[in-house]
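And then chain A:
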Amino acid sequence: GSSSTSSSGGNKGVGMAYDVGGRGDHSFNDSAARGLDKADKEFNLKSKELTASNGETESDREQRLDSLAGAGYNPVIAVGFTYGDAVTKIAKKYPKTTFGIVDSVVQGSNVDSMTFATEQSSYLAGVAAALKTKSGKVGFIGGVHNPLIGTFQAGFDQGVKDTKPSVQVTDQYLYETDTKGFNDPTTAQGKAQGMLDQGIDVIYSAAGLSGDGSIQAVAGKSGAWAIGVDSDQYQDPALAKYKDHILTSAIKNVDVASYDLIKSVHDGTAKTGTNNYTLANGGVSLSTTGGFLGDVQSQIDAAKQKIVSGQITVKSAP
Partner candidate 1 sequence: MDHRRGECAINASTSPPAPAPSGAPAVELRGITKRFPGVVANHDIDITVRSGTVHALVGENGAGKSTLMKILYGMQKPDEGTIAINGEQVDFHDPGDAIARGIGMVHQHFMLADNLTVLENVVLGSEKLHGIGGRARAAIREISDAYGLGVRPDALVEDLGVADRQRVEILKVLYRGARILILDEPTAVLVPQEVDALFDNLRGLKSEGLTVIFISHKLGEVLSVADEITVIRRGTTVGSADPRGTTTKQLAELMVGSELPSPETRESTVTTEPLLTVQGLRLAGTDADGIERIVLDEVGFTIHKGEVLGIAGVEGNGQAELVEAIMGMRRPDAGTVVLDGRDISRAPTRQRREDGIGYIPEDRHRHGLLLEAPLWENRILGHVTERPNSKGFLIDPGAARRDTERIVQEYDVRTPGIEVTAASLSGGNQQKLIVGREMSHLPKLLIAAHPTRGVDVGAQAQIWDQIREARREGLAVLLISADLDELIGLSDTLRVMYRGRLVADADPATITPEELGSAMTGAASGHLEHDGIEDR
Partner candidate 2 sequence: MTATATQTPPPAAPPAAGPRRGRGKLSTPVILLIVAAAIIAVAAVRAIAGANDVTSSGQIAGALSSAVPIGLAGLAGLWSERAGVVNIGLEGMMILGTFFGAWAGWQTNPWLGVLAGVIGGALGGLVHAIVTVTFGVDQIIAGVAMNILATGVTAYLAKKLFTGAAAAAKGGTPKQSPPMSDIKKFTVPGLSHWLNTIEKHHWFLVSDLAGIVGGVVTNISALTLLAVVLFAVTFFVLWRTSFGLRLRSCGENPAAAESLGVNVYTYKYVAVIISGGLAGLGGVFLAIGTHFYLAGQTGGRGYIGLAAMIFGNWRPGGLAMGAGLFGYADSLQLRNGGPSVHALLLLLAVLLVAMAAWRFYRGARLPAVISLAFAVLLIVWYVTTDTVADEVVQATPYVATLLVMGLSAQRLRMPKADGLPYRKGQGS
């Protein structure tokens, strides 16, 4: 028979390949989807969205990108670092299509590697935590002990230490390599509970969906604060009940990046190479929605200023 991807034609719009969870995950994927929606509205594109499922193999991911590119979608945006190898391979097969990859750096003349300086936003989270803790103990919970999450830890630790050297930071990870660490709120809840029992009163979780668990645990203790990640978790409807304990969130604006890429392709000046999204260009930020940071906002702004100006360099590995 014919090939399922042979029906290539003119530009049809954007091809999105989401990570597990896909559109509607109130997090990472949704953030990318917001960028797409914004661009859609603006440029009136028709796009196709596909989603990964659990337990996939490399070939599943390749096939997904292949089918999008083959069907003529441009750009094709792969959301999540698991797509790294697949993008490397498929981008070579479709040199005329622009590929985007989030959270990973892929070589290729037609690839836009979108990385986020999450250590910078985490640094600000560390500043906030150091200023808000009463017990002098703060904690960090990472979903999986990999370099990506390491940037969060590094920034947070540095932010705390630079602000108040006396504050003690406890760093813990849910799993060393198992990616279920991003999907296991029960474990995160247990870890957070353990931290709270030790007297820690501000907990920053960079653990995807698992973070919901630690936020819940924190909400069970009066006076304790949780710091969210990726999206503004204060506004997450799933966490509405606990939002009084969500001090702030270190936001990763994937929507900014995905919109940038779509716009650039639409404008005929396709973005390629590694594009780092930072505090400076609005790619990452610290949310203020709850208004709990009011009393320390000035110090946070000052820290931000120093980072943007280059006065402070935030380490990206702990």
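How these were chosen: all candidates are chains of the complex that A comes from, given by their letters.
In this section, a residue touches a chain if its C-beta (ideal position, glycine included) is under 8 Å from a C-beta of that chain, and two chains touch if they have at least 3 such contacts; residues count from 1.
Since we're looking at a predicted model, the values are computed, not measured.
> So which of these touches chain A in the complex, 1 or 2?
2
> Could you pull out which chain A residues touch candidate 2 in their complex?
20-22, 24-26, 51, 54, 172-173, 175-176, 180, 183-187, 189-191, 193-194, 197, 209, 212-213, 216, 236-241
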